[in-house]
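A short worksheet on the structure shown next.
Of the protein chains in this complex, one is absent; all others appear in place.
What follows is chain A.
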Amino acid sequence: MKMKSGLLALAMSAAIATPFATAADKPVVGLITKTNTNPFFVKMREGAQEKADAMGVDLRTFSGKFDGDNQSQVQAIENLIASGAKGILIAPSDPVAIVPAIDRARKEGLLVIALDTPLSPADAADATFATDNYKAGVLIGQWAAKTLGDDAANAKIAMLDLNSSMITVDVARDQGFLEGFGIDVKDPNKIGDESDARIVGHDVTSGAEEGGRRAMENLLQKDPGINVVYTINEPAAAGAYEAIKAAGRQDDVLIVSVDGGCPGVENVKDGVIGATSMQFPLRMASMGVEAVLEYAKTGTKPSATEGLDFVNTGVELITDAPQDGVKSTSSKDGLGMCWG
């Protein structure tokens, strides 16, 4: 009994003491990620923490339980409003459903920055810090077309997408790749409406190895002559490679991807992936922390990159077979910048 009441007292004093102590000392900034499992978000949190420590910010991190978990993110926003945070950095799991909660936060005077995934509508946040996923796709598309040269006219392309919900990131990378490759994408907001005969088919991977392998196996069954493979991310690419290897075609199929995770860059080095577009989650988060602090001090909000409706945090093509006219970085240098 004594221990119990002691614990209770301890818990209560902690609950009372923390908000006052920290609110007085340091400005509070919240970071809400989609999950805490994906290395992309793990890295994002590291980037934010590092910046927060350096600038004397009290960083509070939250995440959903799984990709698509809106409820936990709403709770996190409510908690941050209650603790008097100056701003919120959020990678929204459900860019539509989260908007009412974001509105409440902004009404309370918090600066809200969407990271990685724009809200819908995008102006529901004060700013968006994200990878230009369309450009990421265009880069690998251009690279693949240049690498094939004249054979690009007879290419047989497999498209390994994320899932059937057609979220913005998935659509932008897919369509960007096709545009870069020189294919008429028709509606750039829609996957699969193209009529170009070079596309063998689309399949989904859940962005994971097993899904990548199964999708690749099925598409190779549809047409064994596939020689270009677009993948939504590097785990899907690694899975697709296993299927291609099992079919004995690893020397004549070109795989391209997006992400820039360290295992992915290693796979570029080993020739598994031909080229990948690297994104910079660490930079997204650290720029976000800076922006909130700037807003807290001067009241100025970050402004979007020219020609885009978001702040572009950069994308870089990583390949060891550079092509003329497509700017790229070697896998050796890429290993110094990769995440996860």
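The rule is simple: contacts are C-beta pairs under 8 Å (C-beta built on N, C-alpha and C of every residue); 3 or more make two chains touch, one makes a residue touch a chain; residues count from 1.
In this section, contacts and distances are computed from a predicted model.
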item: Chain left out of the displayed complex - its UniProt protein name, from "NADH-quinone oxidoreductase subunit N", "ABC transporter permease", "tRNA threonylcarbamoyladenosine biosynthesis protein TsaE" or "Molybdopterin-synthase adenylyltransferase MoeB"; value: "ABC transporter permease"
item: Touching residue (missing chain; options A:E179, A:E242 or A:E290); value: A:E242
item: Absent-chain contact - pick from A:M55, A:A208 or A:M337; value: A:A208
item: Where the unshown chain meets chain A, residue by residue; value: 36-39, 42, 66, 163-164, 192, 201, 203-204, 206, 208-210, 213-215, 217-219, 221-222, 235, 238-239, 241-242, 246, 261-263, 266-267, 270, 272, 340
